[in-house]
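What you see is the complex with one protein chain gone and the rest in place.
Showing chain A:
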């Protein structure tokens, strides 16, 4: 499901290199990274390659393609080494799908023994690492070896293009399958010196569903044998100098959280109201403030830009759908975002304290977000500081008119008849 790191090294010969993924994987593809390696073993240097989705015309069964642009076109006969890292979410399927409180969680992992490729493969080996030694069963595509926590398929020689041989591994995985089904992060910039972040989480346990009884007695008295796949706390890594942190849900404060801060980072350890077993859900809100000078800078052309981290601060979770809203101060213009990976973008308007024209909101949406997406992005905009004075002036003038009308009222006689 999460963090199933499958690394593949392939050798190819062309100016562009095509990668192919089966459609089921392409749906859950969170991230594809590629780098070209040059040099020998210890002195390897890596150069990042640009990956962009393309259509592969002759791909069978709707396989999705990605194009890698090589820095130096490969002349025929030449070889180069490319490392491709891709991440899949929801790639493990719990089986049995429902377990009771005392059972360990077993999952299926489906893949192909051969990598899906539009090219003919000379030689290939697949390694699958399992988190525990308890592997119930695995498909055999000879030659297949199993040693401890590692499964080795191959080496296979001379495979035709688009060859596919499904393998199924059934193993124990008690890692907490913490899935944030939806995360809405709102970053509100106030030029009075504060950056306010509000994060709305919908958290679920994506593992095997709990069947029948949840017994508190078992859970409390035998923590090692009961509910091993459940989790009850999460760690949120927040930026340093964080202040006024709160952790609550729609019915009030959740008292079980702990904040540790030092000069480099802040760690917020949170416990949902109840331990999450398979299939259980929970929602909560984390909010915190940050000093603005750590994140807002002025660029050379007079624009301001916010430099903030994308992604989800909770460690070890995947986010199915992330919506990031950057609320710019009232009166700011021409917002534009610079993000190192593709996201959906649109604009909204938000009315907050005493706003008249509303604040522009840049909304960024992305599906399948993994911790690798926790990288900085920038939002550029122009802002005239005179707008900062609008609201204080409004308040001052209101009070002034109030007093003025009081004075007027006391000095004007509005009775019809004198006497």
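Observations
To be clear about the criterion, a residue touches a chain if its C-beta (ideal position, glycine included) is under 8 Å from a C-beta of that chain, and two chains touch if they have at least 3 such contacts; residues count from 1.
We adopt the following convention: contacts and distances are computed from a predicted model.
Its UniProt record calls the unshown chain "dolichyl-diphosphooligosaccharide--protein glycotransferase", which is the correct pick from "Origin of replication complex subunit 4", "Sperm associated antigen 6", "Armadillo repeat-containing protein 4" or "dolichyl-diphosphooligosaccharide--protein glycotransferase". From the options A:283, A:323 or A:382, the residue with contact to the unseen chain in the full assembly is A:283. When the whole complex is considered, the residue among A:255, A:300 or A:415 that touches the unshown chain is A:255.
Contact with the chain that does not appear here is found for just one residue of A:221, A:315 or A:336, A:221.
Residues 212-217, 220-221, 249, 251-256, 273-274, 279-283, 351-356 of chain A touch the missing chain (whole complex, contact as defined above).
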